[in-house]
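Working notes, beginning with the structure itself.
With one protein chain removed, the remaining protein chains of the complex are shown where they sit.
Let's turn to subunit A:
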Amino acid sequence: MKITVRIWRQKDADAKGSMVPYELDDVSEHMSFLEMLDVLNERLTLEGEEPVAFDSDCREGICGMCGVVINGIAHGPEVTTTCQLHMRTFSDGDTIDIEPWRAGAFPVVKDLVVDRGAFDRIIAAGGYITAPTGSAPEANNLPVPKVDADHAFESATCIGCGACVAACPNGSAMLFTAAKITHLGLLPQGQPERESRVLSMVEQMDAEGFGGCTNIGECTAACPKGIPLDVISQLNRDLMGALAKPGPA
């Protein structure tokens, strides 16, 4: 099929960007969206033009490295990662707009590539269970009810792609942060640090310049892993509890 793509081109972090149109004549419906961009890049290279920079790695929907805004929607019209979107979703003659994640806390590096280092710093602030190597007790000494384990797993499936932030009108990272709070907070191993974790992670999230959450729900609608909105309620509950406690501050 024949399509037109309009892609955000921006030379580097400081340059001014713009949408640039490209026509593609021979797109197979079986191609993945990123393979369509590969084909475009092969052509641009042969024409001596700079290929479009975009991030991707595993191309099987799990590493979280890919992600662009397609026709105004993070990861495009289907609820999946950009790499798992296929051209069969589009029709002959379509014009497709492709932009990087738009969020103050995710500065553009080049073209469609953004810097999501803020996510790593939120995890570094407290998104873990302190378990020094070698100190762990026998695994089955600590039974975890299956329902809690399954729920923790569902929150732990977050791939850190950043679609939630890109989709949020406020550029909030609440869904990402709350998924980790919920994953670790549901497990018995996660209890000792439960309060300090939520306090530090939320503080870091705010310091990174992410916006506040106003419960719009765009994040969960765009999430390729279906992280539910109620993890945010869990975060708020934990945060309130932690803030209400008199502590050494």
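Throughout what follows, a contact is a pair of C-beta atoms (placed from the backbone, for glycine too) under 8 Å apart; a residue touches a chain by one contact, two chains touch by 3 or more; residues count from 1.
Convention: contacts and distances are computed from a predicted model.
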- What protein name does the UniProt record of the undisplayed chain give, "succinate dehydrogenase", "Cysteine desulfurase", "Transport permease protein" or "PTS fructose transporter subunit IIB"? "succinate dehydrogenase"
- Task: Tell me which residue among A:A156, A:L229 or A:A242 touches the hidden chain in the full complex.
- Result: A:A156
- Check the options A:E23, A:E50 or A:D230 and report the residue that touches the missing chain. A:E50
- Item | Hidden partner chain, residues of subunit A it touches | 11-12, 28, 30-32, 34-36, 38-39, 42, 44-46, 48-51, 53, 55-65, 80, 84, 86, 88, 109-110, 113, 115-117, 119-120, 123-125, 127-140, 142-146, 149-150, 152-153, 156-157, 159-160, 183-184, 187, 189-190
